[in-house]
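Yeah, one chain of the complex is gone here, protein chain that is, but the others are all in their spots.
And then subunit A:
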Amino acid sequence: MKEIKLKVNGIDYILNIDEDIRLIDLLRDKLRLTGTKEGCGEGECGACTVIMDGVSVNSCLVMAFQADGSNILTIEGLEEEGKLHPIQKAFIEEGAIQCGYCTPGMIMSVKALLDKQPYPSREEIRKGISGNLCRCTGYNKIVDATEMAIKYIKEEGV
């Protein structure tokens, strides 16, 4: 067992963890933040994407102890006071969600992209989400939703 300190969605935690668990196990099994999904478990599909110290990571490839001292944002942390984040709102309105399994990871990748680059082109959006696989949508509604989210973020000043 190892004691780690980290911040998840703005809340500070001190946790005793087994050394062999991954960040996704910590999030889903210890903290019960099951919005983050496990897809392939080997860093190829992006379903488990979370933001760690401002950078999008596959939480299946990060060991939990490596997250010691870090600041993690998951899909559950986007909503503020019951209000959806503009990216979430745009995904719903544009029909960028079909089966929904890739959606939490996809939204976190869009968030990481827009945090770094607030006005990406469509090609840059495609590049930004290219680590997240989606079998249903053909991605175009996701790119549309990202463009809509950019507009919402500008209007709302989030």
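To be clear about the criterion, contacts are C-beta pairs under 8 Å (C-beta built on N, C-alpha and C of every residue); 3 or more make two chains touch, one makes a residue touch a chain; residues count from 1.
Methods note: contacts and distances are computed from a predicted model.
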| item | value |
| --- | --- |
| UniProt protein name of the chain not shown, from "Spore germination protein", "Molybdopterin-dependent oxidoreductase", "Chromate transporter" or "Autoinducer 2 import system permease protein LsrD" | "Molybdopterin-dependent oxidoreductase" |
| Touching the absent chain when the full complex is considered, from A:19, A:42, A:81 or A:155 | A:42 |
| Chain not shown: contacting residue from A:83, A:135 or A:154 | A:135 |
| On subunit A, residues whose C-beta touches the chain left out of the figure | 40, 42, 44-45, 94-95, 97-100, 122, 125-127, 129-143 |
